[in-house]
Each structure stands twice: as structure tokens, then as C-alpha cells.
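Got a structure here, written out as C-alpha cells. Questions coming.
The complex appears here minus one protein chain, its other protein chains still in place.
And then chain A:
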Amino acid sequence: MPAMMRRRVDRLGRIALQAAYDAHVDAPDAPVVFASRYGDLGRSVELLTQLARSEPLSPTSFSLSVHNAIGALYSIARGDTSAYAAIAAGEETVEAAFTEACGLLSDGVPRVMVVIYEEPVPTPWEHFCRDVAFPHAWACLLSASTGADAIHLDCAASAPAAPVDAADLPADLRALRFLVSGASRWEHATGGRCWRWARHA
């Protein structure tokens, strides 16, 4: 990304963009789904704090505080006018991103890139997040498949899930662990739903 654009991107945006640039190399035309549970929440905290103190807001920070800002900067830097989505769906953000990607694939797009990025929830909201928190991003290219390497994802109603163990990984990294580990299944129960990930089904 050119330095004149990069200067506006904070840590979270930088790691998301790094993952996006790296994964896009193999399919530069793939439309993109950016997804983050909490997004660039640090910016919102900063802006709200300034508002509460009746201080003027930073126009740059304001323009970048929307959830699709990182994806938008990426599309501008690449001069890419294809489809871009920005998703936040709480604990189910990865599943929502993959569902969106499946929609694009069923529309006939050969490949879709999904970029997941998260940062620890900033003060004063850190108690809302019980996961192990550290900044991270990952990206992958998805294509439709009926072969042996296919991954199935479906969703069913289930009894309310027990709260996640505080020491567990965030949901997006548990999804990544399933994707890269070769495990045959992973059930992700959250709220009143259970997302069932499976291989060789």
C-alpha cells in the first residue's frame, strides 16, 4: 500500500491488510469479505471520549471509524471496483463471513477471499470479551467444491451454549484451527445455535 494511504491505517488495519495482500496474490480478481467481531473499536472509544469531553473530533479518525474502512482503503489502494463486504456477527463472525462467501460462489464467482482480523477489546469495554486476546489476522481463498477436500458448514438450533472457557482461543481462531488441522469436525455452539463444520461428510 502506498505510504500516503498506509499512514492512515492503525495496527489492526495493518495486520488485516498484510493478510489480505498475501492471500490475494493467488487470485487477485477474487471479491473480498472482510470480517471482524469488534473491528477498529479503539477508534470509536477515542472518538466517543473526545465527544464526551466536548473536544473536536479528528476528521481522519471519524472517516476511518466505520466497519468497512479497512476494506475500503484496500479497494482504493488496489483500484479494485469488485464486490467488497464488511461483516461483524459477534461470536459467529467467521460463520457469517463464510456464508457470505458461499453466496458469492453460488452466484458463479470462482474464488472469494475472506479476511478475518481482531484486536483486544479496548478499555473500558474489555470485560465484554472473555477470550484470550491478542492482535491477529488471517485470510483464505474459498472456492466451491464437491470433492474430497470439501468443507461443509451448516447451522442448527441447539440448547444455549455454556459460556466459553476464559482461557480458550477466540472463536475465529478456533475456526482457523479446524480449517488448518485437518480435523474431521468442529461444533461451534453459541447462543441458541450450533454451527457444524465438517470434512469428508
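To be clear about the criterion, contacts are C-beta pairs under 8 Å (C-beta built on N, C-alpha and C of every residue); 3 or more make two chains touch, one makes a residue touch a chain; residues count from 1.
The rule we apply is simple: contacts and distances are computed from a predicted model.
S.K.: Between "Cytochrome c oxidase subunit 1", "DNA-binding response regulator", "2-amino-4-ketopentanoate thiolase" or "Acyl carrier protein", which matches the UniProt record of the unshown chain?
M.R.: "Acyl carrier protein"
S.K.: Which of A:Q18, A:S58 or A:T190 touches the chain that is not shown?
M.R.: Considering the complete complex, A:S58 is the one touching the chain left out.
S.K.: What is the set of chain A residues that contact the non-displayed chain in the whole complex?
M.R.: So the residues of chain A touching the unseen chain are 3-4, 6-8, 56, 58-60, 63.
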